[in-house]
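As you look at this complex, bear in mind that one protein chain is not there, while each of the others sits in place.
Each chain gets a letter, A and B, in the order it is written, and its residues are counted from 1.
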Amino acid sequence: MKRLMLLLSFVAAFAAPAAAESTKPPLPRDSVYQLAAYFTDAQSRRFAWNAKRGQPQLVSMFYTSCKFVCPMIVDGGKAIEQSLSAAERERLGVTLISLDPARDTPAVLLRMRQDRDLDPVRWTLARPQPQDVRAIAGLLGIRYRALADGEFNHTTVLVLLDADGRVIARTEHVGGLPDPVFLAAVRRTLVP
Amino acid sequence: MRALLVICLLPLVASAGEVTGYARIAGGDFITALKYEDARGPTKVAPFDIMRRPVTNAEFLAFVTRNPAWRRDRVAPVFAGPDYLAHWPAPARLSPDGLGGQPVTRVSWYAANAYCEEQGARLPRWFEWEYVAAADETRRDARRDPAWRERILGWYARPSSRSLPRSGAQAANAYGVRDLHGVVWEWTDDYSALLVSGDNRNQGDPDRTQFCGAGALSIDDRENYAVLMRVAMLSSLGGSDTTMNLGFRCVREVR
Partner (left out) sequence: MKRLVSLLPFVFVFVLAGCDRAQRAPDAGAAIPAQVTTGGSKGGDFGPPQGEPVKAVLTSPPFVPPATGRTQPAKVIVELEVIEKEMAISEGVRYMFWTFGGTVPGSFIRVRQGDTVEFHLKNAPDSKMPHNIDLHGVTGPGGGAASSFTAPGHASRFTFKALNAGLYVYHCATAPVGMHVANGMYGLILIEPPQGLSKVDREYYVMQGDFYTVGKYREKGLQGFSMEKAIDEHPTYVLFNGGEGALTGEKALTAKTGESVRLYVGNGGPNLVSSFHVIGEIFDKVWYEGGTHFQENVQTTLIPAGGAAMMEFHVEVPGSYVLVDHSIFRAFNKGAVAILKAEGPEVAAIYSGKEVDEMYLGDRAQPNLAAVANAARSAKAGALTLDEQIKAGQALFAGTCSTCHQGNGQGLPGVFPPLAKSDYFAKDPTRIVDVVLRGLSGTVKVNGQAYDSVMPPMSQLTDDEAANIATYVLNSWGNPGGRVSSDEVAKRRKEAPVAAAAPH
């Protein structure tokens, strides 16, 4: 079963970018994908941020050694997913971007994905380039600071991007029951 | 045509810079006015080079000419808000009225960052900026002097409608750096690390879920309101924001 999933995700990984590059209108000027940022995922695959274009995304920033709120970010993403129908769920991607590329290597990301039992097709754990972290955070409206001990202070937010990478909604209400206003926005964005 | 433009601009660039280039800052231990829960002892500031004065309109025009993606009529709104470079008469032209020599304002963090990167530099970190800005003309750390604080506060009394002075017009401070106070606010690389709650009166109130982990920033030295106000200002901004009082200068690593 696992192998099949792996194969499927392999195919999906190639299929998605290919689909994205076909007859697409120019990227909207208010899209976060205007930033030419590159990531590595838990499978050590390198991808451009605009490869996510074509599918609405739930995006946040976190780091794996975070014990406090970051687990709640994952819970928050899951809670949104649970509140959607199966069809809606398939149309939504979740991208969590690390604040700590130095320590969040693909191996570490993979372990986290397994620990939290995250669907490898729908969920992407992404390691950015160190020089892009502040720029990405700025586009998502996330503020953060590196602490002396390697931890991070950061604001906690879930951002909804539409298929073209425009910020549609944000919620700081993370964990437990989903913010109903945010959930409604997610549903509207997922209408095909 | 573009080459002609650049050549024409050279005199503007040169005249604004009897003061040019970077000053070497040796660094050292530094007691910051900011209070972070995780800080242990003084902050260590590593050596760095800092521009002696803020970047001017003329210098920024040259950058925009070389990198047309940063023209105000072409830049993506996610990188710069609607007021970006609004004070220029045209997207790639300056008026000959002294604007060229003034510090550039109405620039976003992304634009300032791109300018510095093109130079092989970066924006200063908050501590680097604070370290150099603690000096007055004769002392490296003038922060205890009430007269120095009053001078800085005097800037807030001046209305924004008055035009800016020429960049680098102030006397140099003890490090040879000018215009850190009383001219424009300046971007820092880690502007979004200044995690201040929107209501600063809650200092010490541990609403820890707001900023994952330790509580928000407190200002330790309550009399250093010059710093307080800079922090308040930077913490209110997003990366694509511009204001008519906000400019920048760059910093280079020392290898």
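Quick note on the criterion: a contact is a pair of C-beta atoms (placed from the backbone, for glycine too) under 8 Å apart; a residue touches a chain by one contact, two chains touch by 3 or more.
In this text, all values refer to a predicted model and were calculated from it rather than measured experimentally.
Asks: Can you list the shown chains that the absent chain is in touch with?
Replies: Per the touch rule above, the missing chain touches B.
Asks: Consider the whole complex, including the chain that is not shown, and state which of B:95, B:163 or B:236 touches that chain.
Replies: Looking across B:95, B:163 or B:236, the contact with the absent chain belongs to B:236.
Asks: Contact with the hidden chain only, please: which chain B residues?
Replies: 81, 83, 146, 149-150, 153-161, 185, 196-202, 219, 222-223, 225, 228-229, 231-233, 235-238, 241-245
In this text, only the chains that are shown with their structure count from here on.
Asks: Please report how many Å separate the Cα centroid of chain A from that of chain B, as a whole number.
Replies: 32
Asks: Using the touch rule from the top, collect the residues of chain B that touch chain A in their complex.
Replies: Touch list, chain B to chain A: 36, 38-40, 76-79, 109-110, 113, 189-190, 192-195, 208-214, 216, 235, 238-240.
Asks: Where on chain A does chain B make contact in their complex?
Replies: Residue positions touching the partner: 29-32, 34-35, 66, 68-70, 134-135, 137-139, 141-149, 151-156.
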